[in-house]
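A protein chain is absent from this complex, but the other protein chains hold their places.
By written order: A, B and C. Residues from 1 in each chain.
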């Protein structure tokens, strides 16, 4: 399965992918499109990717998470046009222990933001648009 | 919606419940039934609850999470007979910031384990069964 | 004497053979008196030394005076989640 998708992300499917009879703790994170950004009303947005490199980085992040912790990791990032409320990124971690699940889930989302070549263009209610610079949340 | 359910938990529905146009970060935790416990092969298990008190405690936990952090929290715990892989507990947190989402999700699962009057009886492949004492994982 | 019903769960229900038992207590009896009475029931001697008693869904300490209208329950160590 590709890490980038232009279809709606099925987070439940990611959870099923990492579930296993010995993985009793499944932690997920979904980042979805908010209707405001820095006080401006957002109506939709577009994610653009350097596809080949983004796929490689996502694969590397999953591999690294699975070597740092005894977990199974799954990851998808949406590209193309997104509406308010759509999932932009989804992560699922299957772990034997919830400590490790939470730690790995948190690590993966930070790695995605730091390493995967994807860019976000927001379109505002006033008709303007902007490439969004990364912000530390 | 009751916090305790004898039906399969629909974790995706919990995520939808806490999603909102201003909650861009949804964190979930699912604890599911593992096929082994302390090295013994588990074939199924039963959760028993002090229903009235468990419902009150779950409501209190959600209320406290929502007052500690600017989040929306949802929680369900399964009771009755569960099969391997079934979700025993599911938590979903909708947050504006992922830091707060992860913190609240982690806090809720620990509070559930510490405060909600629910007991687990495991049935093993060798035909025996046992009430499981809580373990620190 | 007053009549008090006590809910039992999980391992404690197995020990005493019922999900609910009745105990007769003196007027102004405390939570500790209630637990002592539970110990005199068949199987009650197998209860731990300090089981958790809850009254109207809140844990009470031994010195708390009980009322016959209270909902009482004896809780084994919790194992949800």
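Convention: contacts are C-beta pairs under 8 Å (C-beta built on N, C-alpha and C of every residue); 3 or more make two chains touch, one makes a residue touch a chain.
This one's a predicted model, so the numbers in the text were calculated from it and none came from an experiment.
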Visible chains in contact with the missing one: A
Sole residue of A:42, A:74 or A:88 that reaches the chain not shown, by the stated touch rule: A:88
Sites on chain A contacted by the missing partner chain, in the whole complex: 31, 47-50, 52-54, 56-57, 77, 88-89, 109, 112-121, 131-134
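Here, only the chains that are shown with their structure count from here on.
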For chain A and chain C, chains touching each: B
Inter-chain centre distance, chain A versus chain C - centres from mean C-alpha coordinates, in Å: 50
Where chain C touches two or more other chains at once, by residue number: none
Residue numbers of chain A (touch at least two other chains): none
